[in-house]
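We show some of the complex, not the whole, and keep each chain where it was.
Chain nomenclature is as follows: A and B, assigned in order of appearance, with residue numbering initiated at 1 for each chain independently.
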Amino acid sequence: MSETRARLTREYMGISDGLPLEASSGGVDALRADIQRLMDMEAIRQLKHAYFRCIDSANFEELATLFHPDVLVHFKGGNYEWKLQGRDDYLESIQKSFTKNAIGHHNGHQPEIQIHSESEATGIWYLADNMWIKPNFFTTGTALYWDRYVKEAGRWLIRETRYERLYEFMRALDEGITPSSHYLADHGADPPA
Amino acid sequence: MSETRARLTREYMGISDGLPLEASSGGVDALRADIQRLMDMEAIRQLKHAYFRCIDSANFEELATLFHPDVLVHFKGGNYEWKLQGRDDYLESIQKSFTKNAIGHHNGHQPEIQIHSESEATGIWYLADNMWIKPNFFTTGTALYWDRYVKEAGRWLIRETRYERLYEFMRALDEGITPSSHYLADHGADPPA
């Protein structure tokens, strides 16, 4: 690559400080808003936790409930770039990847959630992932994710999600992939014919 | 395997929604209950975090304080199944695994905790683990955990704990296991004679 990549600072990600993690000096109503802010942070963490659980277990029904209908997706890997908009397109892309031939292992670590209002939030996550595709393809690496969340009809949803790699290794394995347990072999999407 | 595995949905796990992550519209007493719910979630996360720390560091004394006396355990791996009841049996099983010949690396990621009452909760976790057993045996994989927790005498305890694998690889390594640091060599349980 001849071009220098952008620095993955909070500024580049468009992540500003959220509402401060300081209890209000006000009365009961102000404390209620503080409690709601803590509950919103927890709800957003659980939303993203469910996302990682659902992709690796090919739980496409539950996965569909986590995204805004107009979700914007932009992921940059070493040799791939996913850029798309809309829940339907995103789900279709995920189904193409998480097939019966795949083993997915995606963990989102170290959440840094910023609440900006009663219905708007952002977050940074540190992805570590392994992905095997039969017969012998393996990818591993990390990435920084940055997301925007919105609350609609009482539920937090993923509105925008982006990542760029910190590192990535891809290789063809010398030996085949022979897991002693392989959940997606039963429940992954059917691979393209 | 001729049988198709069950789908690891929340329904299969028996995980229902907990009390909502919405602040009460009530007064001081209602807000106190909301705060307690957030504190209970934190206490349960720390309980499970201590569990993973204690198994990998063979801290059996602290580990014993984390389980209900009648804890129910059911873990399904690729080639093994642990099903047992009672803290004493569980501790004995763990001591058989985390010996001076072992290196354990077990991390519980992405907690999704549901509070059902002042003393009952459930949770889903995403396990990623590596385990080496000398001279040359290695297992790695992931699993979904689902737990039930109870609060007794002011302390949250693990009442039921189950997992099933998403994937697992087991292999005999070509070379011996020669770590540059190996805590369990000093502090693991004595291996069976």
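Here, a contact is a pair of C-beta atoms (placed from the backbone, for glycine too) under 8 Å apart; a residue touches a chain by one contact, two chains touch by 3 or more.
Owing to the predicted nature of the structure, the values given are computational and were not obtained by experimental measurement.
K.L.:
Going from the 2 copies shown, figure out how many the entire complex holds in this file.
P.N.:
The complex in this structure file totals 3 copies.
Following the convention adopted for this analysis, only the chains that are shown with their structure count from here on.
K.L.:
Superimpose the Cα trace of chain A on the Cα trace of chain B, which carries the same sequence, then give the rotation angle to the nearest 5°.
P.N.:
With C-alpha atoms aligned, the rotation comes to 120 degrees.
K.L.:
Averaged over CA atoms, how far is the centre of chain A from the centre of chain B? Could you give it in whole Å?
P.N.:
24
K.L.:
What does chain A use to touch chain B in their complex?
P.N.:
Spelled out, the residues of chain A in touch with chain B are 28, 31-33, 35-36, 38-40, 42-43, 46, 48-50, 52-53, 56-57, 59, 61-62, 103, 105, 107-109, 154, 178-184, 186-187.
K.L.:
Going by the contact rule set out above, which residues of chain B touch chain A in the complex?
P.N.:
Residues 4-5, 7-10, 21-25, 27-28, 31, 34-35, 38, 41, 77-79, 109-113, 124, 126, 128, 141-142, 144, 164-170 of chain B touch chain A in their complex.
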